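Shown here: the complex without one of its protein chains, the others still in place.
Up next, chain A:
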Amino acid sequence: MGITDDGNLKISWSSPTLTPFPLQYQVKYSENSTAIMREVDEIVSATSLLVDSVLPGSSYEVQVRGKRLDGPGAWSDWSTPHFYTIQDVLYFPPKILTSVGSNVSFHCIYKNENKLVSSKKIVWWMNLAEKIPQSQYSVVSDRVSKVTFCNLNATKPRGKFTYDAVYCCSEHECHHRYAELYVIDVNVNISCETDGYLTKMTCRWSTNSIQSLVGSTLQLRYHRRSLYCSDIPSIHPVSEPKDCHLQKDGFYECVFQPIFLLSGYTMWIRINHSLGSLDSPPTCVLPDSVVKPLPPPSVKAEMTVNIGLLKISWEKPIFPENNLQFQIRYGLSGKEVQWKMYEVYDAKAKSASLPVPDLCAAYAVQVRCKRLDGLGYWSNWSNPAYTVVMDIKVPTRGPEFWRIINGDMTKKEKNVTLLWKPLMKNDSLCSVRRYVINHQTSRNGTWAQDVGNHTRFTFLWTEPAHTVTILAVNSVGVSVANFNLTLSWHMSKVHIVQSFSAYPLNSSCVILSWMLSPSEYKLMYFIVEWRTPNEDNEIKWLRIPSSVKKYYIHDHFIPIEKYQFSLYPIFVEGVGKPKIINTFIQEDIEKHQNDAGLYIVVLIIISSLVLLLGTLLISHQRMKKLFWEDVPNPKNCSWAQGLNFQKPETFEHLFFKHTDSVTFGPLLLEPETISEDISVDASWKNKDEMAPATVVSLLLATSDLGKRSFCASDQCNGANFSDAEGTEVTCEDESRRQPSVKYAMLVSNSKSSETDEEQGLINSSVSKCFSSKNSPLKDSFSDTSWEIETQAFLILSDQHPKIISPHLTFSEGLDELLKMEGNFPEENHDEKSVYYLGVTSVKKRESDVFLTDASRVLYPFPAHCLFTDIRILRDSCSHLVENNFNLGTSVKKTFVSYMPQFQTCSTQTHKIMENKMCDLTV
């Protein structure tokens, strides 16, 4: 017993075996439900009975008995009772197997707590996850609800469940029983191919797209229509199964043999399952339309003689009888052929001729075919056919040749050796069997000599003019275009090559160039000949067109050898006189190489210089900073308190006291530092802000007596100090007796017309203690008329006032300065020995001469180094003296300064110094 798809209870039984007559059956069943309780007897002749109006929760008890249908007979005994209970939820059909895109419906009767749920209150759920929209419900009766699914998609398996569970529920409750919905994608592509003999059609299809359904089987079924396919293939009720075999690639393969070429085979795949069967969409195949022809037989390939085309010929395959198109592929024979394609749409064509680039190569050729109307498939490629390399045409030309004349050139009879290069395939087309030399002389006429396959031939040249021609011969014939060479006694003296030169580029290339003079003879071409070193008579040669004036020879030139290049003009009348030059390949090559190397070296040197200069500048700046900043400020010294360093007397007195106090040895016992303090106070950054007056003072002081120092300030126009705003120089010495001070003062008044460098010389300030622009000294100088011109002077002081260099002349400007500053507080004016070394504006920098207008002292003075090369003398006076000596001789000691000569120095040293300073005026 079971529920049918229509919701009926089907009671079925089997008929008893071995009954020779038909039977009739009596069915007795009782229905017991909450609503009704009944007993029914029915007599039927079939072996089943449908009970309608079944209700959920009902139970049935059934018994059957039989009796002969016709004629006499008695009823059999009742069968044993069978019981069947219908669940509280009744689905019909309980399971549906369908294909993608189809529409299906489920019906449901739901009994909840012994009460039938009204169909209007039934809702449907899918997989207990989603509620099915009410638009898909319909009410069949008060108790029966229906849900419809349209255009179904394939069921996605959820674990082992390959169906969708459809639930019939009340508003808030679902029974655990459900209906099963199996949706299978049955779109199967069936492809067929008819063989070249038109006797067999093989169809293939894959199950990959079909969802596996446990317990299902697949079968290809077909229906043959007598002719052709219908426009819309459909599943015919009468069909035949076809055995198919699973292949290794996962495809099923079915073979139809023999076939009806023009019959339409409508095929589909049937999926058989216990729930029913599904059919894939049918497809119709006409065997004649899916023919894969046999490849064209008798494919041949050859190079056509005298035409030079690749000719491919083939035969039409025996089947099909339809018109065919052909495809040709061809390529140079080898391991990996680079195929080129050519298509032939002429069904009657059985050959094709194709141009190919290389006539003397072996080509591989294959042909395939397909129906011209496009139906079916391309055949396989035919077996490859190969061309045979053979002579296609007569050689395009004879060989290029040259001659070597052996023996004494003065004799009239000479041995001439002809040399020629074997013809290549593209010229010989495709081989040379032999060479023939044609001779022509005025006396002996013409004759030919077969020289076989040799490339050298010697003959005797006896007549004034002898013309030779070399012909190349292959199996097709003799070369048409050939070169002639006339050996002429007369022409060998014709000289038209004016100049001829060779320029080696590298070891593999030499450039030749030449100039010609006008000639009445007709120039055909040139022959360039060069001799291989160390091999006698081994020459190489080239033919060059007559229009060329420059030519690149590519060869392997040995770089240490001397080469001889000869340029022969070849006239119609004969070979002209050559121009011969000798060239050393090595020199020129090396020259070029050296040139290149030289450029690199120069670049490296320049780079190094730039780097060095930068390093020097940086170190110089750093040294200046370290050096000058360490100079102590004399104003901060205790012994300098109360001293006016603006006055020379103070300065002089400081040292005179020291001189006078020689006897006060103990005062000199303690060595004190000797300071030289130069402060440069100037505005460097802006020219316009530069102070017009420049005063440079140099102070040297011994500290043993008065412990006084002198500080001078200066303002200069210039830029040689770059960004330094102040520069200090300190000199310390251990002078203990006869302190002597020689100081110099440079007063400069820059002129705006001076060059920047000249301005930079002086634009500085000295002395850290007066580094301020508002220093009294600077102010005192600023208004003087000396600002008009740049001047500098040195003030020298010594303990020997009588010793004054007669060569030194006081500067007028200095006199004025002394007058202006003349109120020195010290009283010993007359005892002061002041030496002036006049230094004035720079007249000419180029000559490195520093000239004072007033004193007319001439001394080399590199202006740009004025303050830059001051050296510190710490250890001994001798160094200082030495440094002062250097003033007159060394360019580095460009700062003409007065340096003190301390007591510790010998008198001789002083004299030397003074003499040296006198020499400054020389």
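We take it that contacts are C-beta pairs under 8 Å (C-beta built on N, C-alpha and C of every residue); 3 or more make two chains touch, one makes a residue touch a chain; residues count from 1.
FYI, contacts and distances are computed from a predicted model.
Novice: Given that one chain of this complex has been left out, which of "Zinc finger HIT domain-containing protein 1-like isoform X2", "Leptin", "Nuclear pore complex protein Nup85" or "histidine kinase" is its protein name according to UniProt?
Specialist: "Leptin"
Novice: Per the definition of touch given earlier, which of A:305, A:318, A:424 or A:511 contacts the omitted chain?
Specialist: Once the missing chain is taken into account, the touching residue is A:318.
Novice: Using the definition of touch stated at the top, determine which of A:184, A:259, A:285 or A:470 touches the missing chain.
Specialist: A:259
Novice: State which residues belonging to chain A touch the missing partner chain.
Specialist: That gives, for chain A, the contact residues 198-199, 226-228, 230-231, 258-263, 288, 318-322.
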